[in-house]
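With one protein chain withheld, the remaining protein chains of the complex are depicted in position.
We just call them A, B and C in the order they show up, numbering each chain from 1.
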Amino acid sequence: MSEIGVWITALTTLAIYSFLYRDNPFYKAAEYLLIGLTVGYSLVISVKTVLWPGLVLPLVGGDLAKIIPLVLGGLMIIRLVPKLTVWSRIPLAVIVGAGAGVSIPAMLKARILQQMGATVGHVASLNGIIMLVGVIATVMYFYFSREQKGILQPVAKIGTWYMMIFFGATFGYTVMSRVSLLIGRMEFLLGDWLHLLGG
Amino acid sequence: MRFDRRYIFLAIAVAVAVPMLFPIGLPVAVTDETRQVYDRIENLAPGDVVMFSFDHEASSLPEVRPLAEAVLTHCFRRGVKVIGLALFAEGAAVGYDILKDVGEREDKTYGEDYLYLGYRPQYSAAILGMGESIAEVFPADYDQTPYEELPLGQRVKSYADIELVVSVADGSLPTYWVEYAQARYGQRIVAALTAVMVTAYNPYLEAGQLDGILGGLKGAAEYEKLLGQPAAGTRGMDAQSLAHLTIAILIILGNIIAFARWRRGKSGKEGDA
Amino acid sequence: MRTRLPVIICGVFGVFMAAQYFITAEPVTAMYRAVLDWMQIIFVCALLVGILNVILRQLKSAARPGPDRVYAGIALFGIALMVVLGFGWGIGRGSAFLWVFNNVQAPMQTTVFSLLAFYVASAAYRGFRARHFESALLIAAALIILLGRVPIGEMISSHVPAVVSWVLNVPAVAAKRAILIGIGLGMTATAIKVIAGLERAYLGSRTR
Partner (left out) sequence: MSLTGGVKRLTAIIGAVALAAMPKTAFAADWFAVERTPELVAVIICTIVVLIAVLTARNRKFYVRPLPGLEAIDDALGRSTEMGAPVMYITGWGGDLARPTTMASLAILSSVAEKSAAFGTPILFPSHDPVIVSAAQDTIREGYTSAGRPDLYRADDITFVTQSQLGYAAAVDGMMARRKPGAVFLLGTFEGEALILAETAHSVGAVQIGGTDSTIQLSFFLVACDYTLIGEELFAASGYISGDPLILGAVRGQDILKIIIVATLVIGVVLGLFGNDLISGWLN
């Protein structure tokens, strides 16, 4: 990385960290720069990799099937005219409907059937039993049609214990990744920029 | 009155920066998971081919780069050939940098000992396609040299010629490697992951669908220890430990303060609820 | 027409996309790929609208006197820089577009990401309160994993790594599975409601 690159990176890094102290003009400048760069970046990337090869070139080449996405996309664009926003409901309906449809079998498989299968799979061990109890109790915690009273109360309670262990553990191991990121930035600031680190 | 959380921020910054400036050198114990990956590479024969897939975004670089460097170094030292590629656009330039850096450091020749294919979108299609023909998915390498003109490219046609795939990932890509390359072509796979992702892949390891998991900066530090060459992972471990310890202390401290306030409130004095 | 047509379209696409999962016939998979393609193009067109709005908003505040015009100018500069570099000189390796991405945009993003290390600490300080048995469990699990995954934990006891992997692989997995099952049910039910036209908040309409 060239020296000028290092300096630009170091200054923007410090500007962002300054937000930890409080909101200030340096942070605000970095924030707007980042907004600008990322918006420009996604504009370039999506036009160059999606719109141009996926719509414009085929249309120019005479691919009539592309008229449908052209119309749907066009209906989205005419939202710019406030009176015509109602028409954008059609492409929205396509996205919502298709998204809902795709997700039904996919979710049932990944989130329900596979999880059930893994639970039933190996029960003949102490851990298997602990696991089974946990899955059933936690599923029943999410039973909404009744107050958590009677038999449901102890079951839901056990479910919460499992969830608390899970949330605590997740918190603990996610911290590791987050701290590593900070270490990476520190290495840059102390090493690449200030040359304070040996080796 | 609310505690000013900026003291906490300062404590974290100090906990990370000080051990970097003044290393303590906490001992790193090697876990079985890491040793498994190390042994897997150690048991490769010179001339075997390993594929490195950089399946991550630029923002997780501080965590995945030490992992990738450690395993790559090991491969090169074993005389193993390496083919790199990226299935995330943001990984493309980064992967090239890492591969070139390590390759040059270990005195390897581009094209013969290693090569870099670059990026292909549509990862499931790319992973499947390479099972039939790598040259069809990547007609040319990252520098636009036709794949089949490279010495390594002439030798390696598909997964049949590849001993192991290492997916360096911060997300769900190793799942695709397992579901397509492993399930369909019997390709063996190792995942080098960010710490967050490790638990998500433990079931695959148990089921034998992965040959190993190397996780987080700690995993990199362990690997460096096995290699006998401390680098970024090891350097980070003191800071990592101290930051974790600081957070643990903060949790305990928060509770002690809350408990003390509660006691004070209970004994009738003024205090907040 | 204001809601009826969209609801019908939504239903038709929903049923088709759910059904195609089970059908291997080529015309159906071709149609499926086409729909995915349309969704991508609709998204990009919406993105153009969004970006145009961002630009207009920034132009408006750049035109107004006051301190904000500087920031708006910075944002506009950022957009213009990427657009000119990207469309003018390409986005391949060695391009100025990528240089800006690698040296400015990506490190800034990583820096924002690393703010999490600080926020994790302050959340830990104020969020973990042992008020009852459940929250004590939460804290215990967090502390075990936090210390058990770095050299310090191994110094406390050689059994720590084993305890850590048990917690991660047994009770935590049980809860995670159950939560995923619940979420799967919630998602499925929501999707069914949407396809059946019962849930129309995305159209702004709540009544049937």
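Please note the rule applied: contacts are C-beta pairs under 8 Å (C-beta built on N, C-alpha and C of every residue); 3 or more make two chains touch, one makes a residue touch a chain.
Everything numeric in this text was worked out from a predicted model, so none of it was measured.
Colleague: Report, in label order, the displayed chains that the undisplayed chain touches.
Modeller: A, B, C
Colleague: Check each of C:V12, C:A136 or C:A196 against the chain that is not shown and name the one that touches it.
Modeller: The one listed residue touching the chain not shown is C:A196.
Colleague: Applying the definition given at the start, please give the residues of subunit A touching the unseen chain.
Modeller: Residues of subunit A in touch with the missing chain: 16, 19, 22-23, 27-28, 30-31, 34-35, 37-39, 41-42, 76, 79, 85, 88-89, 92, 95-96, 98-100, 102-105, 107-109, 112-114, 116-121, 123-124, 132, 135-136, 139-140, 142-148, 163, 166-168, 170-171, 174.
Colleague: Considering the whole complex, not just the chains shown, which residues of subunit B touch the missing one?
Modeller: The missing chain touches subunit B at positions 5, 59, 196.
Colleague: Residues on subunit C that touch the omitted chain in the whole complex?
Modeller: Where subunit C meets the chain not shown: residues 18, 21-25, 28, 39, 42-43, 46-47, 49-51, 53-54, 57, 105, 108-110, 112-113, 115-116, 119-120, 122-124, 126-128, 138, 176, 179-183, 185-194, 196, 198-199, 201-206, 208.
In the analysis below, only the chains that are shown with their structure count from here on.
Colleague: Among line, ring, star, complete and other, which best matches the way these chains touch?
Modeller: Basically all the chains touch each other, so complete.
Colleague: List the centre-to-centre spacing of subunit B and subunit C in whole Å, with centres computed as mean CA coordinates.
Modeller: Here subunit B and subunit C have centroids separated by 22 Å.
Colleague: Whole-Å distance, subunit A centre to subunit C centre, using C-alpha means?
Modeller: Computed value for the inter-centroid distance: 2 Å.
Colleague: Could you check subunit A for residues that touch two or more other chains and list them?
Modeller: Touching at least two other chains: 20, 45, 118, 173-176, 179, 181-182, 184-185.
Colleague: If you look at subunit C, which of its residues touch at least two other chains?
Modeller: 109-110, 113-114, 117-118, 120, 124, 139, 142-143, 146, 149-150, 168-169, 172-173
Colleague: Once bound in the complex, which stretches of subunit C touch subunit A?
Modeller: 2-3, 5-7, 9-19, 21-22, 34-49, 51-52, 54, 70-72, 74-83, 86-87, 91, 97, 99-101, 103-105, 107-118, 120, 124, 133-135, 137-146, 148-150, 166-185, 187-188, 190-192, 194-195, 202-203
Colleague: Once bound in the complex, which stretches of subunit A touch subunit C?
Modeller: Against subunit C, subunit A makes touches at 1, 5, 8-9, 12-13, 16-17, 19-20, 28-30, 32-48, 50-51, 54-55, 65, 68-70, 72-74, 76-77, 79-80, 86, 89-108, 110-112, 115-116, 118-119, 127, 130-139, 141-142, 159-176, 178-179, 181-182, 184-185, 188.
Colleague: For the complex, give me every residue of subunit A touching subunit B.
Modeller: Counting only subunit A, the residues touching subunit B are 20-21, 45, 49, 118, 173-177, 179-187, 190, 196-197, 199.
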